[in-house]
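Note that this complex is displayed minus one protein chain, with the remaining chains in position.
Labels run A, B and C following the written order; every chain starts at residue 1.
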Amino acid sequence: MTDTYAAKGYGARSIGFGARIGLLVVDFQKGFTDPRFSMAGSPLIEAAVQRTAELVTVARARGAPVAACVVGHPKGASPHYWKHDGVLEDLIEGSEAMDLDPRIAAPGIDFTFVKTGASAFFGTTVASFFAKRGVDTVCVTGCVTSGCVRASVVDSFQHGFRTMLVDDCCGDQEPGPHADTLRDVGRRYADIVTAEDVIRRLMANEGA
Amino acid sequence: MTDTYAAKGYGARSIGFGARIGLLVVDFQKGFTDPRFSMAGSPLIEAAVQRTAELVTVARARGAPVAACVVGHPKGASPHYWKHDGVLEDLIEGSEAMDLDPRIAAPGIDFTFVKTGASAFFGTTVASFFAKRGVDTVCVTGCVTSGCVRASVVDSFQHGFRTMLVDDCCGDQEPGPHADTLRDVGRRYADIVTAEDVIRRLMANEGA
Amino acid sequence: MTDTYAAKGYGARSIGFGARIGLLVVDFQKGFTDPRFSMAGSPLIEAAVQRTAELVTVARARGAPVAACVVGHPKGASPHYWKHDGVLEDLIEGSEAMDLDPRIAAPGIDFTFVKTGASAFFGTTVASFFAKRGVDTVCVTGCVTSGCVRASVVDSFQHGFRTMLVDDCCGDQEPGPHADTLRDVGRRYADIVTAEDVIRRLMANEGA
Partner (left out) sequence: MTDTYAAKGYGARSIGFGARIGLLVVDFQKGFTDPRFSMAGSPLIEAAVQRTAELVTVARARGAPVAACVVGHPKGASPHYWKHDGVLEDLIEGSEAMDLDPRIAAPGIDFTFVKTGASAFFGTTVASFFAKRGVDTVCVTGCVTSGCVRASVVDSFQHGFRTMLVDDCCGDQEPGPHADTLRDVGRRYADIVTAEDVIRRLMANEGA
């Protein structure tokens, strides 16, 4: 953090894990992870998918609720003015680009849902899902860090959750915007953690 | 935009103004604009306040709905895990830090509201206000660009509005995060415009 | 309306149609319309489906946006504490009980979406869909009047839309709660209209 922000009190506090973790996986769907699709092909996203698959497996084994979303919309009817061609052309309901990456789906997901916008919380009931399960700490993974992950982190914070951005489980098209996102959200809304931090916590929590 | 994003279809489309503009002013309150408060003092924010005051005056004269929010919370009861000391310590209901900057208030504001989180849309009814007034294009101004302005832009987009980030009416603590924000949102969610662009459009629209 | 409410100013105003109608069809899915399912079988709902199918046909022909939802949830993962056995046991994603009634689907639907709760607006982006299409008047049809229809009417009102409850296009399990709903919402949030009123308006609006 630059001195200007620190001098003004940004990032002065950390949040810490609470009593019950929920895991949120954002948009690890073929449209971003299978090179046949126009927005896919980032090695940063590929690494994040692999690490997230491991984290999902541990979370499931420890009884922590796991929610995963995919982004898309009915044909011709996005409710939003997206500037991406890829979102508008590839991410149509029923298309393979909206299928969850099989590595993420394999361990089992408690709540799989579709979103149409950037944030996993906007126009969805994932906040209700986590609240009903007693989650107080939401660990956010997925792609793209500077887009839908960031929007989801902000909304998780806004919903009153302790929010953790899991650095090595989030991927972007390039490293710069990933780093900029961590800088911005880490001084305002979320702690920046690693998959190892979350796994250690999941193993320590009795019955997750 | 770097080639990687452009090659993947980001920013391939622009949005354009619609038929009816609404102006949203985010957090131009003394806590950010009056140097007596810990988060204030940025010359970038000061310039943005001055330019926004001019824009509010034109919008009001042309009949375009103007909404302005301030951020804060009841004493001891923020519903969010903020990492800022400044937000938690200064922005308490009833405190002067939550007063709208007088230069913004002077031309008159149609809908003044309080928010507790980052986005001007989260936990508020400003989307309903704009919808009821027939607004299809929301022009976003305010501070801080890489925090509450960005969150508000994402939500404006998510609510189905054509969204314009007004570059010279938004200020940050430093220029880097301001520029990074424009880069990220300009290829996904919003057009980047100037106050002059908005004024020209307001003057062209009959009866705004 | 009883004198007590009228004397206190309830229902003193009517709302009226605006410039652009959107049609919302709530939960006309097999779980409520096909007698093989436990919550189906109401002749009031059957009549409302038939009338709504006619209204959808006219709306489509006149270019008015039509949105239709079904209610349900992933297996074992409703985010809500429903008290219905039927909702919890029948309305599981992938089950036939979540299929839109074919009579409603036949004319074509612009935006088909899933909800998990009572209101068609809660945890969905149908408000964004209507906002993006310039809708200012939402006409609500569907079932069950005293449950999901009512919740949707309240939310349509809350989102800033002119809201019309279309009496003969809404059905309940019994007539009493249907009538009570019209009484309560008609003095607060919505005008009570008939399909004929909406059709007349759709025919009058040029290009809908």
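By definition in this document, a contact is a pair of C-beta atoms (placed from the backbone, for glycine too) under 8 Å apart; a residue touches a chain by one contact, two chains touch by 3 or more.
Small disclaimer: the values here were computed from a predicted structure and weren't measured.
Peer 1: Looking beyond the chains shown, say which of B:Thr4, B:Thr57, B:Thr112 or B:Thr194 touches the absent one.
Peer 2: Of the candidates B:Thr4, B:Thr57, B:Thr112 or B:Thr194, B:Thr112 is in touch with the missing chain.
Peer 1: For the chain not shown, which residue from B:Arg60, B:His80 or B:His178 touches it across the whole complex?
Peer 2: B:His80
Peer 1: For subunit A, which residues reach the chain that was dropped from this view?
Peer 2: The list for subunit A reads 125, 127-132, 134, 136, 158-161.
Peer 1: Which parts of subunit B face the unshown chain closely enough to count as touching?
Peer 2: Touch set of subunit B with respect to the missing chain: 74, 76-77, 79-81, 110-114, 116-117, 122-126, 128-129, 131-132.
Peer 1: Across the whole complex, list the residues on subunit C that are touched by the chain not included here.
Peer 2: Contact residues on subunit C toward the absent chain are 2, 4-5, 8-15, 38-39, 41-42, 79-89, 117-119, 122-123, 146-147, 150-151, 154-155, 157-158, 160-163, 173-174, 176-177, 180, 183-184, 186-190.
The rule is simple: only the chains that are shown with their structure count from here on.
Peer 1: Could you work out how far the Cα centre of subunit A sits from that of subunit B, in whole Å?
Peer 2: About 25 Å, centre to centre.
Peer 1: Please compute the C-alpha centroid of subunit B, do the same for subunit C, then give the distance between them in whole Å.
Peer 2: The computed centroid separation for subunit B versus subunit C comes out at 34 Å.
Peer 1: Where does subunit C touch two or more other chains at once, residue-wise?
Peer 2: 125, 128-129, 131-132
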